[in-house]
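The complex appears here without one of its protein chains, the remainder shown in place.
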Amino acid sequence: MLLDFDRLGWWKWMLVSITALVTLFLLLPIIFIAALSFGSSQWLIFPPPGWTLRWYEDLFADPRWLQSAWVSAKVAGAVTILSVVLGLLASLSLTRGRFRGREALRALFITPMILPVVVLAVALYAFFLRIGLSGTFVGFVLAHLVLALPFSIISISNALEGFDKSIEDAAILCGASPWEARLRVTLPAISHGLFAAAVFSFLVSWDEVVVAIFMASPTLQTLPVKIWTTLRQDLTPVIAAASTLLVLLTVGLMLLSLLVRKALKR
Amino acid sequence: MAIVADTRGNSAFASMSYWRVSGIGYAVPALLLLLAFFVLPVLALLLRSVLEPEPGLGNYAALLGSTTYLRIFLNTFLVSAVVTVLSVVIGFPVAWTLAIMPRRWAAVVFAVILLSMWTNLLARTYAWMVLLQRTGFINRTLINLGVIDQPLALVNNLTGVTIGMTYIMLPFVILPLRGVIKAIDPAIPQAASVCGATRWQCLTRILIPLALPGVAAGALMVFVMSLGYFVTPALLGGTSNMMLAEMIAQFVQSLVNWGMGGAAAFVLLVVTLAIYALQLRLFGVGRLGQQGN
Partner (left out) sequence: MTAPFLQIRNIRKQYGDVVAVRDVELDIAKGEFMTFLGPSGSGKSTTLYILAGLQEPTSGDILLEGRTLLDTPSHKRNIGMVFQRYTLFPHLSVGENVAFPLRVRRKPKAEIDATVSRALKLVRLEGFADRMPAKMSGGQQQRVALARALAYDPPVLLMDEPLSALDKKLREEIQFEIKRIHQETGVTILYVTHDQEEALRLSDRIAVFSQGEIDQVGTGTELYAEPRTRFVAEFIGDSDFLKGRVERAGDGRADIRLGNGFMVSAVPTHGDAGPGRDVALMLRPERISLFRAEKPRSLAATVRDVTFLGNNTHVQAETETREQVAIRLPFGHESAAGLQSGNAVWLGFDPSSARAFC
């Protein structure tokens, strides 16, 4: 009854209405910033009195925006590679290893994900000030790597748990060397997990604000830091333009992962 | 890299066990990274809270003895509690609908939820800052509709924080709860109905109790995430309505008081870990969701 959509009577319409409203609520800010980024009103009046590309021109005319986006991309790229490699190795150990304290190790690997980021941000900031990594590229990568690793390990471990180890053994019996077997049999079989790990790692680093705010120096800042500092000054529509591009990037990544998932299924 | 040999003698592969991944070896790089850049810095910060400016629990006494700080703690708990209740109350019917609605429509709602989750946090918060301001879309719409005469103060206060946080937290309730409801056998509410239960009784006596583990897990997660949230409260809350995470940042950045900052961080850490421990005790592993901040 309650779990049969067509037998809910008027409750069905109540539930559908709530869901539609919540969906609109979730969609509202995203549509809103996209519309404002093309609106001509400096004061962000909605609906906009006219349309313009001025904010995008402003955005691309300011080299600091492009610089920070470039820094973000470099940091996120490095984090993605390191996070997938370290995550794969750690996941192999966590899913196939037989040693004492394995569960404790798994818990430790997940902890950065569930702890309040501000604690890690403050702690790392203090630590990096001491060892001279604050405001450096390496510092950014290390900090984001700590945050991205749990996502990578969860994605890859899940994929590895779903992979039948005896297939790898069979490849070895067929004459493949252990590493050859892993490269040619296991890696392709868990490629969806590796892909998910890469996407999550990239997004974690690309969108990360809190640690970045503490770590940023005047000469090295990521895109979220640039947005943050601009936001604290005023609500310029240029941020709407930047945000819209970020939304587009998100949509692109979602479509890409959808396509990759479909391709990998075949 | 140490690779411990597989000691199971009955394995058909015992003879080639020297290369098998049986030990901790491959986890060492990740472990070293976390020890150096996670465990060590956090412990160092906590150490500073009892060492600076002088050894002792002075920082904690100052933190818990001042009405200013206590009000911040209270604000944080209050906002987190309200956000949790709102997320669960709004999220439950959505998760329920999502679990049973026709696949095609569910996919649309699902895509919107994922889009909102994956969109840059600052972009979303910026949108709410604009939407909620005095001359913003929401106030103007309400005035045009004749609901209000004067614009409401929706931002730079705890109302704004609550709206923005609920927006961010809703998916974290909806997605796991949907899974819990989907796992319930539809024959169970059918049986309740044949037994004589009205639709309302089916809901309150069967569906909600059966979904309760999911509700509780989602609620605990939202609550604990809200406690330590930094960006949204800082941007939507304004200077006079600080929350815990922002207070920690202020101690460190503006006041350069590492002792107090460390103490406040430690309080947040303990509360967070305590709630997760409670969740593990209640529901076991596997429900720990994803946190993005």
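So that you can tell them apart, the chains are marked A and B in the order they are listed, and the count of residues begins at 1 in each.
As a working rule, contacts are C-beta pairs under 8 Å (C-beta built on N, C-alpha and C of every residue); 3 or more make two chains touch, one makes a residue touch a chain.
Only a predicted model underlies this, so the values are computations on that prediction, with no experimental measurement involved.
Visitor: Out of B:Ala27, B:Val112, B:Ala192 or B:Ala249, which is the one that touches the chain we can't see?
Guide: Checking each option in B:Ala27, B:Val112, B:Ala192 or B:Ala249, the one touching the absent chain turns out to be B:Ala192.
Visitor: Out of B:Thr141, B:Gln201 or B:Gln253, which touches the unshown chain?
Guide: Of all options in B:Thr141, B:Gln201 or B:Gln253, contact with the hidden chain holds for B:Gln201.
Visitor: Looking at the whole complex, which of B:Ala36, B:Leu78, B:Ala111 or B:Leu210 touches the chain that is not displayed?
Guide: B:Leu210
Visitor: Residues of chain B in contact with the chain that isn't shown?
Guide: Looking at chain B, the ones touching the missing chain are residues 185, 187-188, 190-199, 201, 205-206, 209-210, 212.
The rule is simple: only the chains that are shown with their structure count from here on.
Visitor: For chain A and chain B, let me know how many angstrom lie between their CA-based centres, rounded off.
Guide: Roughly 16 Å separates the two chain centres.
Visitor: Write out the stretch or stretches of chain A touching chain B in their complex.
Guide: Listed in rising order, the residues of chain A that touch chain B are 1-5, 8-9, 11, 14-16, 18-19, 22-23, 25-30, 32-33, 36, 43-46, 86-87, 89-90, 92-94, 96-99, 102, 105, 108-127, 142-143, 145-146, 149, 151, 153, 169, 172, 178, 203-204, 207, 209-210, 213-214, 224, 227-228, 231, 235, 239-240, 242-243, 246-247, 250-251, 253-254.
Visitor: Flag every residue of chain B that touches chain A in the complex, lowest number first.
Guide: Touching chain A from chain B are residues 4, 6, 13, 16, 19-27, 29-31, 33-34, 37-42, 44-45, 48, 90-91, 93-94, 96-102, 108-109, 111-116, 118-131, 133, 135-137, 140, 167, 170-171, 181, 184, 186, 189-190, 192-193, 199, 202-203, 206-207, 224, 227-231, 235, 245, 248-249, 252-253, 258, 261-262, 265, 268-269, 272, 276, 288, 290-293.
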